[in-house]
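Removed: one protein chain of the complex. Kept in place: all other protein chains.
Showing subunit A:
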Amino acid sequence: MVENPSLTGSGGLDIRSKCALFIQFMVWTVLYDHPACHGVISCMIVGGGLYVGLSMKQMFFRLIPLVPLFVMIMLFTGFNSGTGFVHLENKVALFTLWPGASLTRGGLMLGATFLFRLLNMVVLTQIILFTTPLDQFINLFVKLKLPPALSFLITTAIRFVPALDKKRNLIIAAQRARGIDMDEGSLFEKFKARVAIMIPLMVNAIVISDQLSMALMNRGFGYRKNWTVMTRLQFRMPDYFVLCLSLGSLVPAFVIRYPGLIEKYLDIEHVSVLFRI
């Protein structure tokens, strides 16, 4: 993971503001079922990613191996979502495999919603990791009064995912040089090819973790229960703006999802229905 220096310095948002944004997007994602809503949320998130300097490849490459899973989710949801949809046209069976297993428009839409939710969470996490230095995570954990050892455990895990990924690429190259091709041959051969990657990867992961623990001790990790705080978390004007916007946006989001909350004052049931399947 490459970090964007322009956003990690004093000009970037405070990590707490980023968390607030993350929560806001997640609440939006959970509140609504209609894939169009999620499409809009995804566009906002991807746009944000592009704005901070992430490329489309950086945002989506981690999702590529999950494509078969996504197809299965779509099919499973498409055939198994019953007919409990608000809009009549979504209840109509498009295709019946056998009695009780009908593909509905609503089912497909719900499947798409699940995929958008996954995509939003992954891309948003990528953006936060990309724009936040390790130190800010640690400072946040300190602020939350988490033990330093736990804080470091989490942040080291963040640091070592790319290291392990690099190792994986080296192992794939070494095995390809022996003629192992993961994309060719029968299912069994493909499985065997993956074993040839997994075993050295696991061995290397164990070796790395063992050496890492020694390296941390060499660097004095655990000398005392706390450590020197280099920079303190500090809210600036953009942070207050983002916090207000995040909190403010949640009010209409809840009202639209649960119109009964304000039915005494305003009838927006017809608007609320548009956001459902």
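Quick note on the criterion: a contact is a pair of C-beta atoms (placed from the backbone, for glycine too) under 8 Å apart; a residue touches a chain by one contact, two chains touch by 3 or more; residues count from 1.
Operating definition for what follows: contacts and distances are computed from a predicted model.
Asker: Considering only the chain that is not displayed, what protein name does its UniProt record carry among "Cytochrome c oxidase subunit 1", "Thioesterase", "Gas vesicle protein" or "Energy-coupling factor transport system ATP-binding protein"?
Answerer: "Energy-coupling factor transport system ATP-binding protein"
Asker: Write down which of A:Ser186, A:Asn218 or A:Gln234 is the residue touching the left-out chain.
Answerer: Checking each option in A:Ser186, A:Asn218 or A:Gln234, the one touching the absent chain turns out to be A:Asn218.
Asker: Which listed residue (A:Arg176, A:Arg257 or A:Arg276) would be found touching the missing chain in the intact complex?
Answerer: The single option touching the absent chain is A:Arg176.
Asker: So which of A:Val27, A:Leu103, A:Ile208 or A:Leu233 would be touching the chain we can't see?
Answerer: A:Ile208
Asker: Considering the whole complex, which of A:Val52, A:Leu146, A:Ala196 or A:Ile268 touches the chain not shown?
Answerer: A:Ala196
Asker: Need a quick check: the contact residues on subunit A for the chain that isn't drawn.
Answerer: That gives, for subunit A, the contact residues 1-3, 5, 133-135, 156, 159, 162-163, 166-167, 170-171, 173-181, 184, 195-196, 199-200, 203-204, 207-208, 211-224, 226-230.
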